[in-house]
Each structure stands twice: as C-alpha cells, then as structure tokens.
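With one protein chain withheld, the remaining protein chains of the complex are depicted in position.
== chain A ==
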Amino acid sequence: MSLLQIKNLNVRFGDANAVPVVDGLDLSVSEGEVLAIVGESGSGKSVTMMALMGLIDAPGRISADALTFDGHNMLKLSGRQRRRVVGKDMAMVFQDPMTALNPSYTVGFQIEEVLRQHLGLRGKAARQRALELLRKVEIPAPESRLDAYPHQLSGGMSQRVAIAMAIAGEPKLLIADEPTTALDVTIQAQIMELLLNLQKEQNMALILITHDLAVVAETARRVCVMYAGQAVEIGQVPELFDVPAHPYSEALLAAIPEHSEGAERLATLPGIVPGRYDRPQGCLLSPRCPYVQDHCRQQRPPLDPQVHSLVRCFYPLNQEVA
C-alpha cells in the first residue's frame, strides 16, 4: 500500500477546455521512499505538488481519478480536514527561502505556529521544541536564532528554517520543490545532505523536485521524468540513467555538461516545450524528438511498462535485455 497514490491527475487554469498544465499524471510514492521528479521548466512538476497540497486557487481546476494520501482521499476532504493533513503529515519546502518566510515574524514564531496548529504545543513547550528543531536542521547558535527575523538570516540559513517548519509536524511525506536552486553551490550540497539525513532519520518519504540530475543520481531510488505536464518515464535510478528508454530522458541526460566532455557545444534538444496554442495532436515530444515516426504525430502514446521502466513512447530506446 503506497503512501501517496495519484491517478490521472489533471490541472487546468481556466475552463474545462483549457490546455492542461498537468495532463493525466499517474504517480505513487511508498513510505520512506525518495522519489525525484525532473523535467525542464514548465513541465508541471511544481503544479502537481501544489495541487496535492491544496494550494491551487481558482481559476485553477483539479481533477483526478484518485488522489489518496495516507488513507485520505484528498479530493473529498473539506478545507478544515485538509488543513489537518497539510503542514503535518504532508509538508513542503519551497524554492526561494528568502521570500518563503514572513518578514514580520521571528523564526521562533513561525516554527511555533506549526507546533501549535498541529501538535497543540504552546508557550515554553513550543519554544523548547522549536529549539530542538533548529538543532535538528543544524543551525548554529539556535537559541539566538529563535528571536531573529528572516532578513537577518542568509539564504542557506533561511532554507534550514523552512525545513525546520516543514518537519515540525513529523511529516510522512516531505515535498522539496527545487530546495537548492536559489542557493550558492557550496550551500546546495549541505542542504541536500540535511534533507537526506532527515529523510533517513525520520523515515519519511521525500519527493524531490529538481533540475539537478547529479543530485538525482546520488539521492533518489526512483525518478519520474516529466514533460509538458505528463510523466514520460518512471523508473529506478541506476537503470534510467544507464539505459533511458524515452527519447526525452535520453536528451535530458545528454544535456549534462560532463556527458559532452571534449565536444564543442553541449548537447541540446532543439525547440521548446509546447505551449497553449501549439500542443501537438500526437506525442507531445514529437516536434522535438530525433526518433519521431509518422505514427507519433497522429496519436498520443500511453505510459506502458517496458523492460526497465514505465515509458510513454511508441518506440522506446534501449530495450535489448542484457
């Protein structure tokens, strides 16, 4: 029984005919699992997670065959019921820590708020727990940081505070939406290490949205590659990296600078993600795919199991069984 089960998730902004930003996404996450979601900007990674957290507002519309988390049908929950889950069992860390914290309140206040909301901790007990959380995210001199305001913290420090807030309710699932993109390279490694340590320590599931394939290779067990709102390949980490079955996965991997060593230019996939008005009738990658066939331009491929992974392609690559 998986912790999170997403079946045929669609997110649209506008009426029912609007182009979906997330288009028929199927995804599941087991307890204590690390899943990475990769894909270029605009592929629907963040929107998927926002939908899960209930952070999509009108005119955004969510529909799904199933959206279950920890036994709750997230589609059926009332606002009040959802808020008991969100921020506690399912928490999220955002991309830019410098704007994610409220500038008017101290670090302590913002952490204690979660403790009061979900665990009923108040006063000294809440402060004590907030202090422990700051220690847990390895903030130096945590006592003095409790009364600090966000503008007094560096980016890395702010992200640690954001993580402390997210893990305050001891979540079963932590969603990290490009948690290191806005940080210095040296800090990035520290934050990743912290997230993974916490994940192991608390045995929580971690969904890691990232652009950084190197991070994925080192951290995740499973990876979901998204393109234009669809999952195009979902597979285990070493296999997907060694023998990508979807042309888009292959192109993503080829774009890692190290893979182009000695070449004049980095490998790229020409073109851009299809927008609102140029969404192809067939496979969404067909205008950019180097292996495209006529058939691909007519019909959309389903996400089918192949040798190593689930692949959304009529002509998957690397299918020879070793």
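In this section, a residue touches a chain if its C-beta (ideal position, glycine included) is under 8 Å from a C-beta of that chain, and two chains touch if they have at least 3 such contacts; residues count from 1.
Keep in mind that, in the parts below, contacts and distances are computed from a predicted model.
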**Fill in**
According to its UniProt record, the missing chain among "Binding-protein-dependent transport systems inner membrane component", "Peptide ABC transporter permease", "MoaD/ThiS family protein" or "Cytochrome bd-I ubiquinol oxidase subunit 1 apoprotein" is "Peptide ABC transporter permease"
**Prompt:** Which of these, A:G39, A:G87, A:G229 or A:P301, touches the one chain of the complex that we don't see?
**Reply:** A:G87
**Hidden-chain contact residue, picked from the options A:L55, A:A214 or A:L266** = A:L55
**Asked** Which of these, A:N8, A:S41 or A:N102, touches the one chain of the complex that we don't see?
**Response** A:N102
**Request:** Spell out, residue by residue, where the missing chain touches chain A.
**Result:** 53-55, 79, 82-88, 91-92, 94, 96, 99-105, 113-114, 117-118, 149, 151-152, 162, 165
